[in-house]
Every structure is written in C-alpha cells, then in structure tokens.
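For reference, the structure discussed in these notes is given below.
What you see is the complex with one protein chain gone and the rest in place.
Order as written gives the chain letters A, B and C; numbering starts at 1 within each chain.
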Amino acid sequence: MKSATATLLISCADSPGLVAKFANFIYANGGNIIHADQHTDFSTGLFLNRLEWQLEGFNLPREAIATAFGAIAKPLEAKWQLHFSDTIPRMAIWVTKQDHCLLDLLWRWQAGELNAEIPLIISNHTSLKAIAERFQIDFYHVPITKENKVEQEELELELLSKYDIKLVILAKYMQILSPNLIANFPNIINIHHSFLPAFPGAKPYHRAHARGVKIIGATAHYVTEVLDEGPIIEQQVVHVSHRDTIADFIRKGKDLERLVLSHAVRLHLENRVLSYDNRTVVFN
Amino acid sequence: MKSATATLLISCADSPGLVAKFANFIYANGGNIIHADQHTDFSTGLFLNRLEWQLEGFNLPREAIATAFGAIAKPLEAKWQLHFSDTIPRMAIWVTKQDHCLLDLLWRWQAGELNAEIPLIISNHTSLKAIAERFQIDFYHVPITKENKVEQEELELELLSKYDIKLVILAKYMQILSPNLIANFPNIINIHHSFLPAFPGAKPYHRAHARGVKIIGATAHYVTEVLDEGPIIEQQVVHVSHRDTIADFIRKGKDLERLVLSHAVRLHLENRVLSYDNRTVVFN
Amino acid sequence: MKSATATLLISCADSPGLVAKFANFIYANGGNIIHADQHTDFSTGLFLNRLEWQLEGFNLPREAIATAFGAIAKPLEAKWQLHFSDTIPRMAIWVTKQDHCLLDLLWRWQAGELNAEIPLIISNHTSLKAIAERFQIDFYHVPITKENKVEQEELELELLSKYDIKLVILAKYMQILSPNLIANFPNIINIHHSFLPAFPGAKPYHRAHARGVKIIGATAHYVTEVLDEGPIIEQQVVHVSHRDTIADFIRKGKDLERLVLSHAVRLHLENRVLSYDNRTVVFN
Partner (left out) sequence: MKSATATLLISCADSPGLVAKFANFIYANGGNIIHADQHTDFSTGLFLNRLEWQLEGFNLPREAIATAFGAIAKPLEAKWQLHFSDTIPRMAIWVTKQDHCLLDLLWRWQAGELNAEIPLIISNHTSLKAIAERFQIDFYHVPITKENKVEQEELELELLSKYDIKLVILAKYMQILSPNLIANFPNIINIHHSFLPAFPGAKPYHRAHARGVKIIGATAHYVTEVLDEGPIIEQQVVHVSHRDTIADFIRKGKDLERLVLSHAVRLHLENRVLSYDNRTVVFN
C-alpha cells in the first residue's frame, strides 16, 4: 500500500529559484518527494508547480504544514492548495435521465479508481433513483422549471452544504446553472458532448451530423458563467463516417463522454489540475 | 499491374432494385466488378453508388459506355460521373509561402500515390518557385491585392483553362477566393488548419491556444462560397498539452495538414468521394 | 422503428456477375436492399458479400428464402448464412473474477445496443454472482481444476445446449478452452489484453511493461485451437509513458478491453463479420 502523501499545488509569478525554493521546503523538513512537476507560461510569466511527498518521515506535523508553507508563499504572492491523500473529498453527482456517465463514475468509484466519497446524487428527474439506491447513495429529486429555478438552486446549494460537498460532477445534467449558483459553488466539472469550441449549447450531435463532420468529440471542463466556455480539462474524439446516423453519433458519443468525464474527475481528485486564465495545466 | 478500370459514381432518389439495376448493367456487358459500394441516406431518400470494373473483357467500347449508361440513368433522373483509370486528370496546386503541403503532395505524386498530372503551380508569392522548377512544373506568380483581385482571378481562371486543369488544390493558399472564381471553377479542395467547424477563418492555431483546447486538428474540404463551410472530406486531430506553445501547435499542425490534405486528394483522385447537401460520402 | 430485415452473408469463389446475381435475387422478389457491401480478396480469389433488405414487401415468405437462395448458391459452391433481425440470438457470457467487461456488456444490452438475449452466465468463481442476479440472468459456478477440466467442460457444453446458446463471450474468462470444447462449440469471441500478435498468453501487461512499450492494446478475436491466434475482429490501443506503472497499464487496459469486446460483439450480432483463412472481413 502507498502510504499517505501531501500534495502542494502552487502558482505565482515566475522568478529564479522557485523550483529549488519549493523543493527545499520539503527536503529541509525531511520529506521524500514522489512526484514533482512544474510549468512556466512564458507568455504570462506564471509559474505553476505540483509537489507530492510522503508524510511518513516528514518532520512537520501535518497540521503545521500550511502555516509553514504559507510563510514561504506570502512574499511571492503565490496561490496554493494543500491536499492530503487520506483526506477523502466528498463529491456529488448531478444527473438528468441518462445513466451512462453516472454508472461509469460509480463503477470506477467501486473499483477504487476515484479517491472520493459520493454521498449525494441530485437529479431533476427520478429515472436514476434506483441506481442511487443500489449504491446506497442519497438521492434528491429537484425538478427545475423556469418559475422555480431560483428556489430550487437554493435547495441544491443547501444540500451541498449539508453534505459537506467539495466537488460537483455534472454527469449529463441537462440544465444550465445560474451565475448565482456558480458563484456560490465554483468547483464544478461538466461533460459536454462535442469537441469544444465546436457546437457549444444544445444538441451538438444533431448539429455535427448536419455539418457533415468526420470526427465527433467530448469535452470535460470546469463550469464558469459562460456556457461551455470554462477551462478544458480533457478532450477525446472518435471518427465517424457517412454511414453513421445521429443515433450512431449519440451511441459512439456516450462512450467518449463517460471516458472523458471519468478521466477528468480522476485527474482532479488526484490534484493534478491547475486552472488559470480560462485554461488548465494538467500535471499527469 | 492493375489493368485499366472504369468507375461510375451515381446518385439518385432511392427506389427498389437500384443495386441490381446498376450492377446488371456491368454484368450484362461482360464486366468484372472489382469494387462496389453504396449508401442510402434514409433521411433524404438519396441513393449513392460507386461501381468500378475492369475494362479488359468489357463488351462495350469505352466511348459507348456513357451513352449506354445514360439511357439507364435518365428515367431515374440520376446524376452520374464516369471515369477511366488511365485518363489521368490534370491538377493545379495553389500555394503562398509554406512548403509542407506542396512538398508532401509532390513527394506522393513522384512515389505514384496520386493518379494525376501536375502541370501547374500558382502562387501569390515567389518563395516556392524553386520547388516548382525542381519538379519541372510551370510556376506562375500571381500577386493579389485588394485592388487587383478581380483581374488576377481572371488570369488564374485563364491559366486553369489553358492548362486544361480539372482540379485545384489549395495547399495553404492564404487568400479567400471570390464567389465568381468558385462559380467558374467549382472543383477545389482546401486544407484548413482546425477541426472545423471550430475556428474557421484566420489564425486558428492562435485561437485554439487562447481557448486552451487539448486537441488540435486539420480539415480538408471542397471550397464553396461560404468560407470554410464546404463539404468535409477528411479530418484528423492530435493531442496537445499545456506545454505546447503556439509554435508547437503550428509545428504539430503542419504534420496534420499534409497528411489530411494528401489523403483527401488521393480519395478524390480515386473517385471515391461524392458530395451532396454540403456533406460527402467517402467510398473507401 | 426499423421494420424487420433479412441479412445474407455469402462467400464463394469470385466470378463475373456475382454482385448482380445476388442483388437480383432480392430485387426479383420485390425486396428493398438497405445495406449491401462486398469484398474480393484478389490474392485468394474469394468473393464475400453482405446483403440486408426489408422483409416488409418481400414476396417470398421468410421460411422459403433459404430454399430459394440455396438453389442459387449451390452451383457456385457458396457458403452462406441467413439471419432475421427479429430472431434474437441467445448468448452466454463466461467470466472469472473481473467485472468490467461483463458490466459493460450488460449495460449496453440494457441500453438496447446489443441485439441478443443473455440467459446464461458461467464462471469458474462465484465473485460475480450478484451481478447476474441483479440482471436476473442464470448463473452457474463451474470451477475448473487440472483434474476436473474434462468433465466440467462437458457440463458447460450441456448448459450451452440446454439454454440454446448460439454465441459465447469470454469476458475475461481466465481459462484456456480445450480443443474438444472448441470443436463442439465453435462460435466463441474472446478479449485478449494486448495488441496481438504481441504478448499472447499470460500476463501481457506485465510483459508489455517489462519491454518498455509506448502503446498497449486489446484484441477481440474468435477462439480457435491455437491460443490467441484466431481471426481478429477488432483492436484498439492507448498510449502509455514511463510514468505508467503496471497498475496503470491494467487500469487503462480495462477501458480498452470493455470497448473492444463490446464493439466486436455488436459487430457479430449485427451479422457484419465474416471469417476466412484465419482473418475477418468486417462490413461496417
């Protein structure tokens, strides 16, 4: 078994010595780095760093790490996150009627591929309630209409708070979230069934078929206020031909959607994704 | 050596018996079919067919085939083309300054992968003249400005006519063709450096980088009046990461562009592509 | 809804007029062909044909089709199969302990992607019994040892017979079938976790990792007497890097395995696969 690790995700203005400075912090406290990766965006002068080290043998107690590293980060005006591999984040999945992305996430969760707890599923329909029950996950039916959207989103935010949710996965949740909801809960991953920026919005497979494309795709991205324009985490495509009907596009697309979404969720849960400037750095 | 073949490309309204009817035409005249493929678009009720057979042993003399098949096609109001594999079409390549697509086409042409004559290269710059000379292809420098565009396109059309050109390849020709030119010479294949419909128009790699996409692509399509909206023949993509700069996008994209364009040109020259309704059927 | 169709899969020595002859059989009886594809292997002189047509409006009653077509096929010494889309074949799935391929097949089956009945699951372990129960499929535990293999395979053959099974899917069934079993039930599809012919036999991911490959793959094939050497239906690969451990190979490979196996099963059930000479023709 891998012993517990700590991971730092850091971003700050580039300057000489950052690689050494951050690695030294680990080393000076007796830590053994098992993964280190960094990236400099030379066009914006931003330095991004991921450091993962074993907690066993580290001289700082884990509750003191944030304070100690904060003292280093402050003069650099660095943004940073600290994660412990044995502090399992709580994740909610929001769905509508389609089960393929939900089942794929739950299967991987059971198989140990996703380091998360999943205590909550929310849906604007009841079709997938039986799946939630089978996996013993609480299921809430929150139907949305134009008229009740404001109140229902309040209810959803309360559920996220009550269940102490840190990450929401939109696994084919066919509703547009309001800016208010996103402002109150910014940590949301969505799967969109096209290779963005082609075909944002509704019915991308129908529009792809009408355009006569030879490839279709799927995109996992963080949700921002502008529909389907948030930072892209992962994209995959598959070839199609004139023999493929819209039904074939949808069937092939489902395979893409579940693989792309699951992979993006895994990357996020392993603390491998940093966003800036509406893009992501994926340290994999 | 493969002996000479004839190829029929047919499209007409679907009705029972078309596969048998067209195959019978070949068989009744003693022909040996070496490739037959068909497709029915059930949404529009269109039937499309490709038939290729050996001319050796075929009882109709080749100059009589069109008349004989025309009699069958007329009551069906079918559109059709007849090609002979030993009637080599004449193709012109239009370029600006980048050499990669041009060199790739010429290398394949020399290697026997493209069944065409290439007597003419046109460019709005002189940078690639030496390549034309090396391959002993006539090179015309036709600079284009806002002011002279109408006359220069007339000159280009005259060159196409003088050289008896049947197909024009825009191999990174960085000019928008006028509707008049396209109306007068409709058989043009272009390579666009994005997975259309994402990023039509100028600077797609820059825009793809700004958007933070995880895949880039290239698209070969027939040219129509609306920029980058003609029927798509072929698309390919390649993965990119946060480490890839715009220069890397351009470098990786060049490999895509030359493969996608060359493949589309080959498919066209083998008479495997039928267009309808702003899409293509590729019988490969 | 698509109405019921009939499909002929034909192979025979090539000769002029076969495309017309077989299409005429459909047309002369008033049938409307919705898919026709053919292939000639010029190295062996074999002609292969797939014809699918609507039964509605076809003048021959379906019970007379085999006799009528047999009269055409006989002088050609053609091998042929006749399938009706509403005669649903019965399929058994054999597993050991891993659930990913089984769950993927069952999910697609429920989603209507696989045109089969699945009345029987056989396993040499009991781990996956609960899944069988959830889907209300009969589950038989048939443990295999060196000593009891002969008798246990007899039992398996009896089960196949009792359940009227037409196709067996080895969905990570980690046992080598005896020549006797294969001789008695030749219609078996297996998933092997490598891009064959690399790494046949045991522990392919371990050996791929030891070799330092940059791609791993999965292969679906018909089972023949020689281990992992039967006709290949479908292969897919995924890139790996030095960061990927054997555990990562296995995890990434599971995604490949379920996609490749499910796709091969779907192709088979749609009667799109013809085998000859230890290879397949896939009319898709």
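Throughout what follows, contacts are C-beta pairs under 8 Å (C-beta built on N, C-alpha and C of every residue); 3 or more make two chains touch, one makes a residue touch a chain.
Predicted model only: the values in this text are computed from it and were never measured.
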Missing chain: touched chains present in the view: A, B, C
Candidate in contact with the missing chain, chosen from C:Ile34, C:Ile131, C:Leu159 or C:Ala198: C:Ala198
Sole residue of C:Asn59, C:Thr145 or C:Ser241 that reaches the chain not shown, by the stated touch rule: C:Ser241
Touch list for chain C against the chain that is not drawn: 39, 41-43, 195-199, 211-215, 217, 231-237, 241-243, 245, 277-282
Contact set of chain A toward the excluded chain (per top definition): 16-17, 19-21, 23-24, 26-28, 30-34, 36-38, 40, 42
Sites on chain B contacted by the missing partner chain, in the whole complex: 100, 103, 107, 111, 113, 134, 243, 251, 255, 259, 284
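Operating definition for what follows: only the chains that are shown with their structure count from here on.
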Shared interface numbering between chain B and chain A [over half = same, under half = different]: same
Two chains sharing the most contacts, counting C-beta pairs only: A-B
Chain located farthest away, centre of chain A as origin (C-alpha): B
Turning angle required so that chain B lies on chain C, C-alpha fit (0 to 180°, nearest 5): 180
Whole-Å gap separating chain B and chain C, where each centre is the average of the chain's CA atoms: 37
Chain A and chain B, separation of their C-alpha mean positions in angstrom: 42
Overlap residues in chain A, where contacts from two or more other chains coincide: 243
